[in-house]
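As you look at this complex, bear in mind that one protein chain is not there, while each of the others sits in place.
Now for chain A:
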Amino acid sequence: MTSDSSHSTAIKDRLSQKLLEAKSLGYKVAQQTGDLTILRDLNFQIQRGETLALLGPSGAGKSTLLALLAGLDTPTEGELLWSGQNFSSLGEDERAAVRAREVGFIFQSFQLLPELTALENVLLPLELRGDKDAEEQALLWLEKVGLSPRASHHPSQLSGGEQQRVAIARAFATRPAVLFADEPTGNLDAENGHKIADLLFSLNQDQGSSDQQMTLILVTHDQQLASRCQRILRLDAGQLFADEQTGAAQ
């Protein structure tokens, strides 16, 4: 593909709201006993504004796929196009720049910085972006997740559910176009898990109504959580064996 044609594809993709496209995507890890294939020949597209779940059992390759989709790593085979642009052709810092502009994260193990308070954790990405009203925004998001009274608490003083709510506030605070959530309820009990899922989807909906629709890409092994997304990609042993629309409302 020439640079001209790739440029025109990018424009077309943006117009058609195509966010991601995987073409024969594969990922292998070199080992002493030979190559270990984690992902094999994946082909799919993700539209902007979709809510999508990557569903599969442990070891299916979900987290690796999430890392590739977010540009945290590059595929060893095939291509991954982000808004029509090949991710593999970008350097690590260029991919980081894409993340800084468009991506938010929620992790299974929360990944809050232990030495920072709840407020400071939410502040961090806003400050990195150089937002002038960072503190007001962070407080607003803490309020939205119901934790403003605990703004000055450190993660070790919060329960698991509360820590994940802080992480959600941090992820939403920068109003990312795409939100990746890696097993967001995986470390929580059922009740807390439900609450977190409700919060995640309701905030996602709020965002949708107030701004351009946010894309949510969720990694989970929980069928119930996955079914709250509009679409499910089922993975097993590194292969995609189902691409289903759930009919869930957005």
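In the analysis below, a contact is a pair of C-beta atoms (placed from the backbone, for glycine too) under 8 Å apart; a residue touches a chain by one contact, two chains touch by 3 or more; residues count from 1.
Just so we're on the same page, contacts and distances are computed from a predicted model.
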### Task
Could you tell me which of "NADH-quinone oxidoreductase subunit J", "3-oxoacyl-[acyl-carrier-protein] synthase-1", "Putative ABC transport system permease protein" or "RNA polymerase sigma factor SigW" is the UniProt name of the chain missing from the displayed complex?
"Putative ABC transport system permease protein"
### Task
Touching the absent chain in the whole complex: find that residue among A:Ser24, A:Asn43 or A:Ser109.
A:Ser109
#### Entry: Absent-chain contact - pick from A:Gly78, A:Pro125 or A:Pro184
A:Pro125
## Note on the structure
Had the left-out chain been drawn, it would touch chain A at residues 63, 66-67, 70, 72-73, 92-93, 96-101, 103, 105, 107, 109, 111, 113-116, 120, 124-125, 127-128, 130, 154, 156, 160, 182
